[in-house]
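Left out: one protein chain. Kept in place: all the others.
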Amino acid sequence: MKKIMLVLMALLLSVSFLYAAGEQESAVVDESAEVTIEFWHAMSGDRIDLIQGIVDDFMAENPNITVEVQYAGSYNDTLNKVISASKAGNAPSVFHSYEIGTLGMINSGMTVAIDDLAAKFDMPIPWDDFFVPVQSYYKYQGKHYSMPFNSSTPLVYYNKTLFEEAGLDPENPPRTFSDIRDAAAALKKSGIDTPITWNLHSWYFEQMHCLQDAPFVNNSNGRGEELPTKVVFNGEAGNKILDWWIGMYNDGLFMDVGPGWSNHRAAFGSGEAAMIMSSSSDVNLLTKSLSEKGWEMGTGYLPRPEGADGGVAIGGGSLWMTNGHTAEEELAALKLVTYISSDEPQKAWHKGTGYFPVRKTAMAELEEEGWFEENPNYRTAFDQLLDSPETLNTAGSLLGVFPETRAIIQSKIQECYAGKPVSKALDEAAAQVNELIAEWNEVIGL
Amino acid sequence: MKRSLKKTVGLHALLIFAVLVVCMPVILAFIISSQTETEVLSFPPKLTFSNNWVYNYTTAWKRIDLGRMMFNSAFIAIMVTIGKIIMSLLAAFAFTHFEFKGKQILFFLIIVTLLLPVPVRIVALFDVVRSFGWINTYMGLIVPFLASATGTFLFIQRFKTIPNELVEASKMDGCPPMQYFFKILLPLTKSTIGALVVIEFIYIWNQYLWPLMATNTDNMRVVQIGIKMLMNAESSNNWGVIMAGVIMTMIPPLLVFFILQESFMRGFALQSDK
Partner (left out) sequence: MKQAAFTNKYLPYVLLIPTFVILIIFLFYPAFESFRLTFYKVNPYSGAGKFAGLYNLQKIFTNPGYIQSFLISAIFALGVVGVGLTISLLLALLLNQKVKGAQIYRSLLIWPYALSPAIAGALFNFLFNPANGLVGYFTGIRTWMTNGNTALFVVILAATWKNLGYNIVFYLTALRNIPRDSLEAAEIDGAGPVKRFFSITFAFLSPMTFFLLVMNTIYAYFASFGLIDVLTEGGPAESTNILIYQLYRDFFVNSRIGYAAAESLMLFMLVVLLTIVQFKTTEKKVYYQ
C-alpha cells in the first residue's frame, strides 16, 4: 500500500513538474494529443502523389497527427477556396499559395505569421540554413510570414542537337537579349520554324526587371514601410524588355504557341521549338521528353539586356498557416511545414520536380551524392539564383493586386503582338494597375 | 404526294451527315478514351479504338474521386428536381384555382424572378448562404434553387388546358381542393412533370458557377468542376484519361434525357400550343 502511495506521489510530482515546465514555455499544449489538420495545395499531376508521399512520411514520424491533404486546383483556385472557407470558418490549417499572393495574405487577417507561431511554441526556424533569396522573399519588414516550399526561377532550355545542326555551340547557351536573337536567327536559317517560344506570362517580364536590378513597384519594391502606391514597370527597364520581346515576335524569331504551361513545353518536346523559356521546375519533365527522342537538352540563365547586373527573384510558392485553430492544431501545422522544408522531403521534391531545395544542408547533401554531376541541368537554376546580388529588387516585388496586374500586363503584351507600340501599352497597363492599387490600399484599411 | 426515291435518299443522306457532324465531338472523345497517352499524341492521329479502356477510366475515376462527385451531382439534382416540382405544382395550383388578395402582386413577383439569374445576385447570395453556415454543404447547393418561375409557369400552362368541367364536376361531388389536386389534376400533369424533370435535372447537373463558389473541399465538389480538375490534374494533357472522365460525367443526364424524351417533347409542345 505504501509503495503504491509512493508511486502515486512520484507520478503526481513529475506531472506537476512537467506542467510547471510547460508553464514556462509560451504555450501549453499536449504534444501527443490526437489531432487532425487539413493541408490544401496547388500542385497537379504526379506532384499530387509526391506531396502525399512526403506527408505520409510526416505522419509516420508523428503518429498523433493526421493530415488530410487535398489538391485544391490552381493557385488562384486554392486561394479563393481558402478565403471562402476562412469566411465560413473551416479554413485548412495549412495552405499553399503562390509568391505573388504574399502581400495580400499578410493583410488578409486570416493568416498567422510563421515567426509568431515559432515563437509561441518555442520552435525556432533555422532561417540561416535557408538560401537567402528564398527566405528573404517571404520576409516582410523583418518577419517571416510563410514557409518557403516550392521554389523555382525561369530558365532557358535549349535542344543541343538542334543547336549543333544550326552551327551553334551547344555548350555555350545564349546569355543576353542579343545572344538569344542571334541564336534564334541562326536556328531559323537552319530551317527551324519556331526558334524560341515561351508562354505569354507576366512572370518573365517581372523577372527581367530583377535582372536589371530595377524595381517593379514603388516604396522599396513594395517592401517599404508604406504599402506600394504605384507600379513603375513602364520605365526604361520595362520598355527594354518588351522592345526585345516584341521585336523577336515581329521578326518571326519568337513564336507564341499558346497559353498556359503545357503548349510551349509540348512544342519543345516535339522538336518544333529549339529553345524555350520556362520554369526551372520543368527540368524533370523536359529532360524526359527530350531524351525520349534521343536529343540532349541544355539549360541556361534567363537572358538579360546587355550590361544588366541584377539577378533573378524566386518564383513558386510557400506554405501559409491560417488562424482560428486550437493550439494543438497550430502546433501540428507548424511541425508539418517545418518537416516539409527539411532536408529529406526537399531532396525528394527536388528530384521529382526540379524545384530546388530551399535549404543549404539539403543542397550540400545532394552535392555529396553526386546528383548534380549526373544531372547538370538541375543545377542551373541554383547557380543562377546564387549568382544574384541581394537587393530589394531581386528579393522580388510585393503588390496586393498582383494577380490582376499580371492579367493586365499579359493582355497589353498581346496587344503589342497586334501592333500596339510598346511604350504606349506599358503606360496604359501602369495606369490601370495604379487605379487598382489605390482602391486596394483603401479597402484593405477598412 | 409521294416523294421520288432520289429525294428520299438525298434526305436520308443529309440527315445522316448532320447526325455525324453533331455527334462527332463525342464520338472522337469516346475513341480517344480508349487510347494510351502515346497513341493520343501520335502523328498522324490515330482514329480507331484501342484497348486502354481500363486504365483511362479507372485513372479518371480515381484521380479526382469521380464517384463521390457523381453522387453529389446526382443527389443535388434529384433533390432540387423533386423540391422544385412540388413547390411549382402547389404554386401553380394556387394561381390557377383560387382567387385571393394580392394574387396579381404575387404573380408579378414570380415573373420578377426571371430577371434574377444567379449571376445577378451572386455577390450577396454567397453571403446569405454563408450566414446560414451552408457554404460547402448540400443545403447550400440545394435550397437556393428550390423555387423558380419556370416550373410554376409550365404547370400554370398545363392546368389552364384542363377543361373546367372537371373542376365543376368534382365540386358537385363535394371534393375538397387538395383531393382534386391529388386525384384529378396530378395524373393529368404527368408529361409536364416529365418535361420538368428533364429540364431541372439537366440544369442542376450541368450547373457550374454556383457550385464552384459554394463548395471548397473535394468531397463536396460536383462533376462539372471535376472536369476542370481532371484537366488540371492531368497536367501533361493525357487526353485519354480526361475524355474518359468526360464520357462518364455525361451519362447520367443523357439517361434522364433519353428515358423521358417523349414527355419532354410533349411538355414542350404543349408550351407553344397557345
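Going by the order they are written in, the chains are A and B; count residues from 1 in each one.
Assume contacts are C-beta pairs under 8 Å (C-beta built on N, C-alpha and C of every residue); 3 or more make two chains touch, one makes a residue touch a chain.
On a predicted model such as this, the values are computed, not experimentally measured, just so you know.
A.B. asks: Just name the one of A:176, A:220, A:239 or A:263 that touches the chain not displayed here.
C.D. replies: Touches the omitted chain: A:263.
A.B. asks: Of the residues B:66, B:149, B:220 or B:233, I need the one that contacts the missing chain.
C.D. replies: Answering carefully, the residue with contact to the hidden chain is B:149.
A.B. asks: State which residues belonging to subunit B touch the missing partner chain.
C.D. replies: So the residues of subunit B touching the unseen chain are 3, 8, 11-12, 14-15, 18-19, 22-23, 25-26, 28-29, 32, 40-41, 43-45, 86-88, 90-91, 93-100, 103, 106-107, 109-125, 127-129, 143-150, 152-153, 156-157, 159-160, 164, 167-168, 171, 177-178, 180, 198-199, 202-203, 205-206, 208-209, 212-213, 224-225, 227-228, 231, 237, 239, 242-243, 246, 249-250, 253-254, 256-258, 261, 264-265, 268-269, 271-273.
A.B. asks: Could you pull out which residues of subunit A are in touch with the chain that's been left out?
C.D. replies: 76, 80, 83, 87, 107-110, 200, 256-259, 262-263, 266-267, 401, 403-404, 407-408, 410-411, 413-415, 428, 432, 435, 439, 442-446
Keep this in mind: only the chains that are shown with their structure count from here on.
A.B. asks: Let me have the rounded angstrom distance from the C-alpha centre of subunit A over to the C-alpha centre of subunit B, please.
C.D. replies: So the centroids are 41 Å from each other.
A.B. asks: Please give the residue numbers of subunit A that touch subunit B in the complex, ascending.
C.D. replies: 44-45, 48, 70-74, 81-82, 84-85, 87-90, 261-262, 266, 285
A.B. asks: For subunit B, which residues count as touching subunit A in their complex?
C.D. replies: 126, 130, 133, 135-136, 213, 216-218, 228-229, 232-237
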